[in-house]
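Note that one protein chain of the assembly has been removed; the remaining protein chains are unaltered in position.
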Amino acid sequence: MYNQTEIIKDTSELGADGELVINMGPQHPATHGVLHLVVTLNGETIKKIEPHLGYIHRSIEKMCESLTYRQFIYVTSRMDYLSSHINNLGCALLVEKGMQIEVPDRAKYVRVILSELTRIASHELWLGAMAMDLGAFTPFFYAFREREMITDIMEDTCGARLTMNYIVPGGLMYDIHPDFQKKVKAFITQFKSKVTEYEDLVTNNVIFQSRTKGVGILSAEDAISYGKEMNQSIRIIEQLIDNIPEGDFVGKTKNVLKLPKGEFYTRVETARGEFGVYVVSEGGTTPHRIKFRSPGFSNLSVLNHISVGSKIGDLMASMGTLDLVIPDIDR
Amino acid sequence: MELKEKIAGNEPFPGIVHDTPGGGIVVSTFDSIINWARSNSLWPLSFATSCCGIEMMSTASAKYDFSRFGFEVARASPRQADVIIIAGTIVNKMAPVLKRLYDQMADPKYVIAMGACAISGGPFFYNTYSVVKGADHIIPVDVYIPGCPPRPEALLHSLISLQEKIKLGMTREQIRGEFKG
Amino acid sequence: MNTSTIIFYAIAALILGAAILAVTTLKIFRSAIWLLFSLVGIAALYFWMQVEFIAAIQIVVYVGGIVVLIIFSIFLTQQSGKEMAKPATSKMIFSALAALFGTGFTFNLINHYGFNNISAAPFNPSVDEIGMQMLSTTSHGFILPFEVVSMLLLAAMVGCIVIAMKPTEATIVHLNKKED
Partner (left out) sequence: MFSLEGITTNVQDWLLMKFNPTMALAIECVIVILLSISLFAILGLVLVLMERKVAAHIQIRLGPNRVGPGGMFQTVADTLKLIMKEGLTPDKADKFLFNLAPFVVMMVGMLLLAPIAFAKNFQIWDINIGVLYISSVSSLSVIGILMAGWASNNKYSLLGAMRSGAQIVSYELSAGFAVLTIVVLTGSLQISEIINAQQNGWWIFKGHIPAVIAFVLYIIAVTAETNRAPFDLAEAESELTAGFHTEYSGMRFALFFLAEYINIFIVCAIGATLFFGGWMPLHIGNWEAFNHIMDYIPSSVWFMGKTFFLIFLIMWFRWTFPRLRVDQLLNLEWKYLLPIRNMFLKEYITDVLTGVTSLLKGMRKTGYYFTHSKEIITEQYPDNRATLLMSDRFKGEVVMPHDANNEHTCTGCTACELACPNGTIKVVTKFETSPEGKKKKAIDALVYRLELCTMCNLCIVACPSDAIKMAPNFEHSVFDRTKLTKVLNQPGSKIREGIE
């Protein structure tokens, strides 16, 4: 059944003018998953990139139409799994907006802190993976050391390391772990002391700079701005961590959630861009139509534009900076 | 359970040491030496489709460090890999690619299905038209680890189980070889 | 027949065999590889003669330089992987005859030259001696050929740079116009 379709184009022949057409992916270490790029090369210079999608298309949008408003949140964790928390938040916000549920302050604070932690974790992974794409293996291990601290915090509170499913419409699934504040503070101290390390190893490294400078529209400043974003996240967490108000962690909700008839849209900023949820409701317990605006998809579309004319090694650099999560693109 | 106990103690080099004056002689069979070598040198193919791939990276990271078992030589080329860890969902479009990757690997080769998606389709078992309901519909799987995604320790546990399976002569190839012989 | 002679004939067989394969194989890349073996064999012959310096130079220049260059140019041609068509029988016979004639002619020349027995004269292949000879201006010095060759190399390098130079914007526009 599966081998009836011939999917990989036979590109064994050379293209016109001695161009070399290579299939990068679906299984290729640089594509961070199962992206298939048909790259046309002239020597080492890229002439054209055609991304082929669908290798991880799980029809999540269609699937959500058969799930209730409580259930559909958990699927969004599997889209952009590096910012699963933020995806969940976006969906929960939509439901809350649609039903006008009041969310207690405590839940709001915790949601923001966890989202920012997720963002840092995602960027840590980006840093490691980007360095790895450029051939440096060690920063990956240093970045994951700090990332592990975050996943520990997540595990304590949410019970999972990656796909949390902690946010429910109206608040949180259960209260934070008693050690939560202590651990977050410990993480902040550790992280601040290690940022210089990343700079020494990665952002200030002459090879890294020359690999990223002038590559596409994303340059060394972008690499640094990622670091700045992590610092901002740290600042947000610092402001909130001591002030988590007491009170309920979940607002009062009905047992069965029903969105009123109409169209709803919310958006949140995930680790790699704007994530939007658009729902058309017919008033039932499940969405009538749902559409996610995923950041990865728009990021990918820029790839051809920024890579034409650069070297094949640059492709890795620009794909690294785009920080693609393929299941987020294919959904 | 019995597997768990076996895993707890990592056997050294297979064989019996006979003490003789002035030293010792290790007596071992050729088969068990080969199995020992194969089980201790499982080079994974760097293949990941979704979330479980991140946990695979975590397993490689310093805290869990699967290099302690000698698994760290992740090969990008299927020709040089021994074990393919299916980390993530396999959709219908990916299925022939996965089959091809598996065919490209040199014998002996092992397969670990990591996470609910690879075992059965997991979250996408119902309601989706595009997901393969279990990677074992495409290629034979040696070890299954449930979880969504499984912890890094769980992946290590499955790798140790695979080692144990190889040492006990329970993999598909070994069993097939016995029938032939 | 002592060991030394056996080694000589072994090396000679390698050189000749590789050379014949180089011209008869139908795959162009293989042909380059056989040429390489032939050249390595010649280097081995130099080693056998204990003129190590020449042997090393043979490897550096011919194997490390020329053959790599040839291989690169083969890579850049389009159909390097394809087998070439078998040449016509008449052509083969003609080339075989030509080769035979050439061999016979050379053999005849060498045979009639009557080499003097020079084994008595000391033979000094040391590096400094070679250097001296290369730059000496006496009657048996090699300064003139040395300089001429360097001129040739310079010309070749200039040619390379001209070919490899990136065309300026103006020329590209000009060329595009021509195409239209």
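First chain written, first letter: the chains are A, B and C, and each begins at residue 1.
The definition used in the following text is that contacts are C-beta pairs under 8 Å (C-beta built on N, C-alpha and C of every residue); 3 or more make two chains touch, one makes a residue touch a chain.
Because the structure is predicted, anything quoted here is derived from the model rather than measured.
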Visible contact partners (per top-of-document touch definition) of the missing chain: A, B, C
Given A:Asp80, A:Glu96, A:Asp314 or A:Asp328, the one touching the chain that is not displayed: A:Asp314
Option touching the unshown chain, where C:Met49, C:Val127 or C:Val149 are the choices: C:Val127
Residue among B:Asn92, B:Ser130 or B:Ser158 touching the omitted chain: B:Ser158
Residues from chain A at the interface with the omitted partner, ascending: 20, 22, 28-30, 44, 67, 70-72, 74-75, 131-138, 140-142, 145, 148, 152, 155-160, 163, 165, 168, 173-174, 177, 197, 200-202, 204-211, 311-316
Missing-partner contacts on chain C, residue numbers: 2-3, 27, 29-30, 33, 36, 40, 52-53, 56-57, 59-60, 63-65, 67-68, 71-72, 75, 80-81, 126-127
Sites on chain B contacted by the missing partner chain, in the whole complex: 4, 7-8, 10, 12-13, 33-34, 36-38, 40-41, 61-65, 67-70, 72-73, 75-77, 79-80, 82, 104, 106-108, 116, 119-127, 134, 136, 141-148, 150-151, 153-154, 156-158, 160-161, 165, 170
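In this text, only the chains that are shown with their structure count from here on.
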Per-residue multi-chain contacts in chain C, two or more chains: none
Of all residues in chain A, those that touch chain B in their complex: 2-3, 5, 7-8, 26-29, 33-34, 54-59, 62-63, 66-67, 74-75, 77-78, 81-82, 125, 128-129, 140-141, 144-145, 147-148, 151, 161-163, 326-327
List of chain B residues in touch with chain A within their complex: 45-51, 53-55, 57-58, 61-63, 76, 78, 88-89, 91-97, 99-101, 123-124, 127-132, 137-138, 148-149, 151
